[in-house]
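A single structure is presented below for examination.
Of the protein chains in this complex, one is absent; all others appear in place.
For chain A:
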């Protein structure tokens, strides 16, 4: 990585050096300034322009993506102009610097800042100690949210994992495996809001009246079976389970895909040997399959647990957290944006962080064991 233009002997004075390299120095200054001006103009244009949406969107994409590539290119070009030892010292940070800066701004520092904010009152100016945490752990609405999150985590996660495992095992024995799996997996591509609409329509309720035909599938089935149509989402505590159904619908595919690939990793001889020894399918499943894919089961379970802990969109769209369906992440949103109380919202966010710390520790330990460095 020797700089080819480096002055070969130290006899020439600094002035001669500057003189000889004046052009290069000027270019080194002009290029970054030019880059900056171009990017800044793009930003101003995007902020203030009222050109048609399509034009703005296209320019935004080119500007955003091209800008980042240009920044990397120009900083690296600048650094490579430096003497060799400096290149070696600074270049790593050309590579990892932007990533670390963004991580610091958007995740690492916010953890500390949120911790600090959680100790302040709603104007973020007065220190109130643990007052917000007292609220977070004792308020009636928060307790309800905790209860519901627990329900989501226990019921939702276990149904997802068990159903995912069942489908993975069954589909493994059929010719049409990939079709079944694609269908179950499909909802993963749909947003929570979209899923919310899909299921809100299933749970739709039109009300009492002569000659009314229910348009929601669930009520239509209930009526056809001789039951009474109901406003399902208004009835606690069952509405929680109906919301959990949506999560199961969306996340079972995830569990299934991971578990299915783990099952395929089981050596065929192992199962064959068990069958020769006279083990039934059920025995083989519990004695060989389950222990073999234990690691994957743990990974899937933790991922879905964290997912249900942070769950927000479904509840927000379906019920807004009313009628006994509130969850922690929704209460966070309400405190911050409806009641405008950043202190309480921050305390709730910290509670969420505390809940995922065991997983964080587990990840770090796994990573250390891998000795990637």
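Points worth noting:
Please note the rule applied: contacts are C-beta pairs under 8 Å (C-beta built on N, C-alpha and C of every residue); 3 or more make two chains touch, one makes a residue touch a chain; residues count from 1.
Going forward, contacts and distances are computed from a predicted model.
This complex has a chain not shown, and the name its UniProt record holds, of "Sulfate/thiosulfate import ATP-binding protein CysA 2", "Sugar ABC transporter permease", "Lactate utilization protein A" or "Trypsin-like peptidase domain-containing protein", is "Sugar ABC transporter permease". When the full complex is taken into account, the listed residue touching the unshown chain is A:220, out of A:38, A:128, A:155 or A:220.
When the missing chain is restored to the complex, the residue among A:22, A:96 or A:290 that touches it is A:96.
Within the complete assembly, residues 1-2, 43, 46-47, 53-54, 56-57, 60-61, 64-65, 68-69, 72, 76, 80, 91-96, 98-100, 102-103, 105-111, 113-114, 117, 163, 167, 170-171, 173-174, 176, 180, 182-194, 196-202, 204, 213-217, 220, 249, 254, 257-258, 261, 299-300, 303, 306, 309-310, 312-313, 316-317, 320, 329, 332-333, 336-337, 342, 345-346, 348-350, 352-353, 356, 359-360, 363-364, 367, 372-373 of chain A touch the chain that is not shown.
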